[in-house]
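Inspection log for the structure reproduced underneath, given as structure tokens.
Only one protein chain is missing; all other protein chains are in place.
The block that comes next holds subunit A.
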Amino acid sequence: MADSGGPEAAQLSSNDPKGELGDVIPEEARSLLRKMEISVAEAEKRTGKNAVNMLETYTVYLIETRRVDSSAENQNFSPDSLWRRYSEFELLRNYLLVTYPFVIVPPLPEKRAEFVWHKLSADNMDPDFVERRRIGLENFLLRVASHPILSNDKIFYDFLTEENGWKEEVMETGFQPKADSRLKALNATFRVKNPDKRFTELKHYSDELQSVTSQLLRVRARVADRLYGVYKVHGNYGRVFSEWSAIEREMGDGLQSAGHHMDAYAASIDDILEEEENYADQLKEYLFYAEALKAVCRKHELLQYELETAAQDLMSKKQQREELASGTVRTFSLKGMTSKLFGQETPEQREAKMRVLEEQIQEGEELLQEKKTECDEYVRNAWSDMERFTVQKDRDLREAMISYAVMQISMCKKGIQVWTNAKECFSKM
């Protein structure tokens, strides 16, 4: 069982463990990105009436797609573009979740700003927030488009290309009831007797990933807050040095220009922290990925539970048949009592019962087989996606950390620069 997902999955990851993007993305998915360039070009604020006829303001995002045909390079298609709301992205993602339960579906950027530090606006309409969400949505589309399975989905393709009727098309797939039952199933609790160790571990991991990333984001926001404070308070030196310089003769010039450097120092933190938000966004994506991972595990648990229930049903049916055949009632039961009271069943009755049981057992066997196949297939698919995800995650986070370190380096260099300038002014006093 443990290695049932093996061959394909291993192929995916070990094909190229050093993983350049192109190599990780399987052939068919690359073909979608090869056929099409996708971007979320801009965001726009709109006001309109909603379902209950109330005015609401919302943001729409312009999705631009451009067909690129590698076979005929001269044919340059003009870009297609259409507007989508965030809620439509949500619909798309829900559809994907339900349709591909074994896939770790890429998360959407946050709906509301979370883990913000005080200076950052938590307003949904804040231009910086909208801009970061635009980047996040584009990232989402690119992740789906590069996914070996999701990228081939018709609904996804139409989401990118069909302005009208897309919602209806999604509804027609009848995913909504499935989505509802899925939600119910995911919320229910059940105990699986023989959990798959790998999925238990995966579930454990996703719990940890979720808690550690959310903690990291929380602390980072506080760190950003404090750092902001430290820099901005230095700005006060700018003012007081310049005021002080007014009453000094020899020291005046040095103080005045040192004051300017302090102003510059205080101002520099805005860009630094703005840039750091990108790092936070990268972490957030993986915080949300943890939720997707969990969903895959839950789904597996559900299947496993169904499989085990089917097996149990079959067992009890088989036991009944045995009892019926041997004519012994091993345990005290109501049935036993009635037969004692009202006399034994006729052979005909027994025959009929036997037949029904046989049929049920037959069905049970089939169901069990079906569930087993379903479960095995799920495990195989899910594990293969999991392997793909791991490679992607390791690469992304490594890159995120590199860019974070680079940011820190540039911050240090800026700091050294400003203080060196200030020092020069001081030493001239």
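In this section, a contact is a pair of C-beta atoms (placed from the backbone, for glycine too) under 8 Å apart; a residue touches a chain by one contact, two chains touch by 3 or more; residues count from 1.
Following the convention adopted for this analysis, contacts and distances are computed from a predicted model.
**Student:** One chain of this complex is missing from the view, so tell me which of "Sorting nexin-30", "Methyltransferase-like protein 5", "UDP-N-acetylglucosamine transferase subunit ALG14" or "SUMO-activating enzyme subunit" is its UniProt name.
**Tutor:** Options "Sorting nexin-30", "Methyltransferase-like protein 5", "UDP-N-acetylglucosamine transferase subunit ALG14" or "SUMO-activating enzyme subunit" considered; the missing chain's recorded name is "Sorting nexin-30".
**Student:** Out of A:Ala41, A:Ala325, A:Ala352 or A:Ala405, point to the residue that touches the absent chain in the complete complex.
**Tutor:** Looking across A:Ala41, A:Ala325, A:Ala352 or A:Ala405, the contact with the absent chain belongs to A:Ala405.
**Student:** Of the residues A:His147, A:His234 or A:Arg380, which one touches the chain left out of the display?
**Tutor:** In the complete complex, the chain left out is touched by residue A:His234.
**Student:** Which residue among A:Tyr58, A:Tyr157 or A:Trp244 touches the omitted chain?
**Tutor:** A:Trp244
**Student:** Residue by residue, what part of subunit A touches the chain that was omitted?
**Tutor:** 13-14, 17-18, 205, 208-209, 212-213, 215-216, 219-220, 222-223, 225-227, 229-230, 233-234, 236-237, 240, 243-244, 247, 250-251, 254, 258, 391, 393-394, 397-398, 401-402, 404-406, 408-409, 412-413, 415-416, 419-420, 422-423, 426-427, 429
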